[in-house]
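Complex shown without one protein chain; remaining protein chains in place.
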Amino acid sequence: MSQNFRLENVGFINRDKKLSFKFNGKKYFGYEGDTLASALLANGVHLVGRSFKYHRPRGFFGAGVDEPYAVVQLYRNNETEPNVKATEQELFEGLEAKSVNCWPSVNFDIGAINNFLKIFLPAGFYYKTFMWPKSFWYRIYEPFIRKAAGLGVVSTKHDKERYEHKYEYCDLLIAGSGPSGLASAYAAAKNGASVILAEDKPRFGGTLLTSDVNIGNQSGEDWANSIISELKEMPNVTVKNRSQVFGYYDHNMLVMSEKVSDHLPKTKKYHPKQRLWYIRAKEVLISSGSIERPIVFGNNDTPGVMLSSAAKEYLKVYGVLVGKNPLVFTNNDSGYETAIEFKKNGINAIVLDSRVNPQSEIIDEAINLGIKIKFSYVVVAAQGYKKVNSADISKISDDKKQLGTIENIKCDCICVSGFWTPTIHLASQSGNKTQFKEEIDAFVPGVTKQNETTLGAANGVFTLEETLKSSFSAGQDLSKKITNNDNKISFPNVVEKKSSQHDKFWCVPLPKGKSYKRFLDFQNDVAVSDIEIALKEGYRSIEHVKRYTTLGMATDQGKTSNLNGLQLVSDIENKVVPSVGHTTFRPPYTPISIGAIVGREVGKHSKPTRKSPMHSWHEKHNAVFVDAGVWLRPRYYKNGNETLFEASKREAKNVRTNVGVCDVTTLGKIDIKGPDAAELLNRVYTNAWLKLPVGKARYGVMLREDGIVMDDGTTTRISENHYHMTTTTAQAANVLSHLEYYLQLVWPELNVNVVSTTEQWAGAAIAGPKSRKLLQKLFPDIDVSNEGLPFMGYMKSDLFGAKARIFRISFSGELAYEINVESDNGNFMWEKIIEMGEEFKIQPYGTEALSTLRIEMGHVAGSELDGRTIPYDTSLEGLVSKKKDFIGKRSLERKAFTANDRQKIVGVVPLDKKTSIPEGSHLVKDAQAQLPNKKLGHISASCWSVEHDNPFSLAILKDGKNMIGEKLFVMSPLKNKIIPVEIVSSHYVDPKGERVRS
Amino acid sequence: MRSQNEFSYGGDASVKRPELNQEISDQDWDNFVYNRKSLRGKHLELWQHISGCRQWIKVERDTGTHEIFNTYKADEASS
Partner (left out) sequence: MQNYSIFNLIKNAFTNHQNWDLAWKDPTPKKEYDVVIIGGGGHGLATAYYLAKEHNITNVAIIEKGWIGGGNVGRNTTIIRSNYMHDENALFSEFGMNLWRKMSQDLNYNVMFSPRGIINLAHSDAQMNAYARRGNSMRLNGIDAVLLNREQVKEIIPMADFSENVRFPIFGGLMQPSAGTARHDAVAWGYARQADSMGVDIIQNCEVTGFDLSAGKIKGIRTSRGDIKVKKVGLCVAGSTNILAEKLNMTLPIETHLLQACVSEPVKPVLDRVVTFGAGHFYISQSDKGEMVMGGDLDGYNSYAQRGNLPTLQHVLTEGIAMMPFLSKLKMLRTWGGIMDMSMDGSPIIDKTHIDGLYLNCGWCYGGFKATPASGWTFAHTIAQDRVHELNAGFSLNRFSTGHLIDEKGLGTKTWIS
């Protein structure tokens, strides 16, 4: 098909590069520099979609970010992307797109039946029905509604595209490259300020590209190009097109999304699809311009009805006629510019101007060009279903209440101009309280909140000369504050046509006996009648109106509808617009890809992965890993076809009979130094620390101030004023912050320094009856006898040349040692242990065996210290000093914490000694009791006791201390299990703790 | 100026921990552990530069607008 609506010499497209593309399966051609919208319009295609609720035919309404209709499904590089605005998507060779929300096709859409049912579907109709029968909502009505709603289709395949982040600081961030953006950027750049100039469109210049003005004896476009070229050459300036500043956050942090590859058939290798910029700016200049607002009339959603400025942009930028028999409907001078552009290209437009007898230069020019103008005339309704074919027009009375005789005139498009709405989103997001400006019937920014300055049309200034003047001086003044330079720029001579006052008129009354839908929100199908119903029913706050009718909640975020909605509410409620107030502007200004917001932290990189220095050894030896926070730890080492259960049993048994080695690098390690280190420990831990001798370790428990156990671990006195604290893997970071908090803020008088040494030391625990023999082999020069290195003893030594620390501590309950070497030597240590341990039948063991060992010993871990237990609950009350004060002690006196029947840790053994007890089960007295069945406690950890060869669990049980010997039931309804059990001591193996001391 | 991401919040800085080894009434202890004014407007609060120098600092910030008025070192008196 040929491009019948393409002009020959107009526009900035590259006619030397013809591009083919497909829309709804049909092949078309366009040119490089087109958007999908301009290329379709060049081919005379107006019907692009269906509306959300009534499935009415929809065309193009705008030419950019404000587009409410032309939302398509895009296919690019074997991926599909929903809800792409055709007015923003640049054309590339091979582009494919489809209409959304219509079935079977955009031309014949079954859903359009809603259009005939529309009298039954007013605002909020769904709140009043679909309630009977009760079960039908979720089963019948809702699935139907869900299917009908939604726009495009999202693929659930993984996104192959790459997104990046960039962090920038600058003196001035300038959002928008129209006249005010260019002028302020130029002035600031000349003053030596670092400037980022952002433009959301591919081309710089904003309205200068389409308006008939002259700056310094150049056309607006030429002036824009010369300024941009100069700015691009300056080292202190970053100029970015396809970049939307969409959010103004706290402390002058702004976020911009740059479309790096969306305009290309596929993303280049190592390039991102999009890049998100976090920009911290000293000053922010908002030069985001304004958006034309529609006038509301009957069937104003028909394809072919569009903003007059959009029609002009399609013509001047893309060389595309949106119609060959256009009607322009305006309440201000802007409509004439469009009519004149048509005329210059041989197209005769008719202008309907709602004003009585306006006078201005541009009207004179139109008259001189022979353009037909009808004053005091309005479009009453568009006619045509899938495309405008005529318009019902009429004279309107001066008070705008009475229509005259309806006439029908032929036309193939209606270009509407209802004056301009400043784009104040960024200023409002910054916290600026906007104010209503009567002269322009719109809101403008009020008093500056953060360091933002709004310029030009965004500030309600619609003359070029004033815009340029204020922008040059803003750029100049703001940069001067920062750079102290004062390079004056001579102000260019500006030629523009003077405008006359617009008409405060935004909605054409309904003719008698007609019930045309007059739409405010085009995508969500919100009509004037919907707002009227909402108000009639008492939904009178503007927020209620918005929520009840969904006005402004579509993907265009109400850019063309909100202000007219406000006008309507204020008219009906008989209030002035500012007292109705607008709904809050929140980021993002326009929908932003979630991929871009997230950046590179996807897949395996969504969180860091921490590995011990011995990780590759574990990998080579068939370790199966488990996530422990962000650490990876060997869970077990798989031997042949072993299951987790078999392997962990083998590993645990080997510890109990021979010797095993476990990687304990992930335990948190904190170095504590200073003359008051012992005092700090004494305040942090519940037990006494002042008398711990050098060369000794001690187990300690620390509480939060609310008395709940925070963490446990051993701390060793390395030398007089030097301690080595260990924490659990999970709490390492919290404990360090906790210590720093008390040292810096609560007890600054304590002379202590703390620093994390988790990464500095690699740790291996060797445990089992043969561990001493192994230790002796590893350290032949030291005395490792029970006397030389007693339980809880510590020694420094040398492991075949590597500096090592040896701690005689045990989590497994066996005779055990923990060896630390500097991380770089971790693998060396590990291999030495394995090599030397061979004769003692050493085996590595993972976290699963470690759990088994600690459970049958009754040692507590994270599943008992779950942020809800106090020392008593886990039988650690022996470690709670009665003599001294410590963090959280006062909380332990509370009633619930000292209750006689307080919960306590116990052991649980199934009566049949066979049935494994699932973790997370609960203990009850009567398994057959009615629900809710009273729970007495829960199973915190379970294992297969390798010592007793039967299942064993730990439980936190109400009144646990008096329950030993009781028979209860373990219930796991989730797993359909009821297990009769006996309550025993939590110390199931070696209750006197002789082994660790042997 | 450092990114917010580097800092971690620490709550109301005006809350004073009672001295150790003192008799403390239930009310005073609850006020320390649990009860907070948490009002709109100026709020003196603690932040730790957790992904940086690890210093705790006091920040005077508006809880209504997020504006920051002042920052103080841990041992510095806030006025």
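Letters are used for the chains, namely A and B, taken in the order the chains are written, and counting of residues starts over at 1 for each.
By our rule, a residue touches a chain if its C-beta (ideal position, glycine included) is under 8 Å from a C-beta of that chain, and two chains touch if they have at least 3 such contacts.
Quick caveat: nothing in here was measured; it's all calculated off a predicted structure.
Interface note for the absent chain: among A:Lys166, A:Lys232, A:Lys498 or A:His605, the touching residue is A:His605.
The residue touching the chain not shown here, chosen from A:Asn9, A:Thr156, A:Thr405 or A:Asn900, is A:Thr156.
From the options A:Pro122, A:Gly674 or A:Gly993, the residue with contact to the unseen chain in the full assembly is A:Pro122. Of the candidate positions A:Val10, A:Ile597, A:Ala688 or A:Ile964, contact with the hidden chain is made by A:Ile597. Among the residues A:Asp706, A:Glu877, A:Glu966 or A:Glu982, only A:Asp706 touches the chain that is left out of the figure.
Residues of chain A that touch the chain left out of the display are 52, 79, 81-83, 119-120, 122, 125-132, 134, 137-138, 142-143, 145-147, 149-159, 161, 163, 247, 249-250, 253, 255, 278, 429, 431, 515, 529, 533, 536-541, 543-544, 547-548, 553, 555, 557, 584, 586-588, 591-595, 597-599, 601-607, 609, 626-627, 704-708, 862-863, 866-868, 891, 894-897, 918-922, 924, 931-933, 935, 938-939, 971-975. In the full complex, the hidden chain is touched by chain B at residues 3-5, 8-9, 11-12, 26, 30-31, 33-40, 43, 45, 61, 63-66.
In this section, only the chains that are shown with their structure count from here on.
With centres set at the average Cα position, the gap from chain A to chain B is 28 Å.
Interface of chain B with chain A (complex): residues 1, 3, 8, 10, 17-18, 20-21, 24, 29, 32-34, 46, 48, 50, 54-56, 65-66, 68, 74-75.
Within the complex formed with chain B, the chain A residues making contact are 167, 169, 250-251, 278, 280, 431, 449, 683, 705-706, 737, 740-741, 744-746, 748, 884-886, 890-891.
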